[in-house]
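Quick one: this structure, given as C-alpha cells, is what I'll be asking you about.
On to chain A.
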Amino acid sequence: MFEGVPLTWFLITGTIMFFVGIYGFLVRKNLITILMSTELILNSVNINFVAFNKILYPDHLEGMFFSIFIIAVAAAEASMAIAIIINIYRRLVNIDVEKMNEMKY
Partner candidate 1 sequence: MTPNQLMFAIFSAVIIIFSILTVTSRRILRAATFLLFVLVATGGMYFLLRFNFLAAIQLTLYAGGIVVLIIFSILLTSHIGEKLEKPELKKIIPAFLAAAGGALITIATILQYNFPVEVVSMSERTNIRVIAKSLISTEKFGYALPFEVISILLLAAMVGAIILAKKRKD
Partner candidate 2 sequence: MSILTLFIIIPVLTIIGILLSKSHMQVKWVAVVGMSLQLLSAIGLILLYLAERRAGNMAEVLFVQDNVWYETLNIHFYLGVDGVSVAMIGLTALVVFAGIFASWDIVDLPREFFTSLILLAAGVFGFFISLDLFTMFLFYELAVIPMYLLIGIWGSGPRHYSAMKLTLMLMGGSAFILLGIIGIYFNSAPGGGQLTFDLIKISKQNIPLDAQLFLFPFLFVGFGVLGAMFPFHTWSPDGHASAPTAVSMLHAGVLMKLGGYGCYRVAVFLLPEAAHQLGWIFLILATIGVIYGALGAVWQKDLKYINAYSSVSHCALVLFAILMFNQTAMNGAIMQMISHGIMTALFFALIGMIYGRTHTRFINEMGGLMKVMPFLGVAYVIAGLASLGLPGFSGFVAEMTIFVGAFQNADTFHRVATIIAASSIVVTAVYVLRVVGILLLGKIKNEHFETITDARWYDKMSVVALIFGITLIGMAPLWLSDMITGGLGPIMHKLLAAAPGLN
C-alpha cells in the first residue's frame, strides 16, 4: 500500500500493459509498430520494478536502478532497431514483418 494505493493495482496495470504489448507484437505487421509494442512491454516491467521497490523495500533503490538500466537498454535497442528498419526499408521498400522470412528452413 502506497499512500492508499495497493501494490496489486500497480501490478495489474503493469500486467495489462504488458499483455497489450504482447498482443501488439503478435498482431502488427509494420516493424515500427512492433517496436512500439516492445516499448510498451519494457515500460510495464519498469512499473513493476519501481512499484516493488517503493512498496516492499522502500530503503533500497535496486528497482529504480534496474529501471534506469532498462531505459538505457531500451534506448540502445530502439536506435538499433530503427537503424535496421530503415536499412530494410531501403532494400525491400517495405517493412512488413511477414515478408522477412529469407532465413527460414
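If you want to know what made the cut, all candidates are chains of the complex that A comes from, given by their letters.
Convention: a contact is a pair of C-beta atoms (placed from the backbone, for glycine too) under 8 Å apart; a residue touches a chain by one contact, two chains touch by 3 or more; residues count from 1.
Predicted, not measured: the structure shown is a model, and the values here were computed from it.
Going through 1 or 2, you find that the chain touching chain A in this complex is 1.
Within the complex, the chain A residues that touch candidate 1 are 1-13, 15-24, 26-30, 32-33, 35-37, 39-40, 43, 46-47, 50-51, 54-56, 58, 60-62, 64-65, 67-69, 71-80, 82-87, 89-90, 95.
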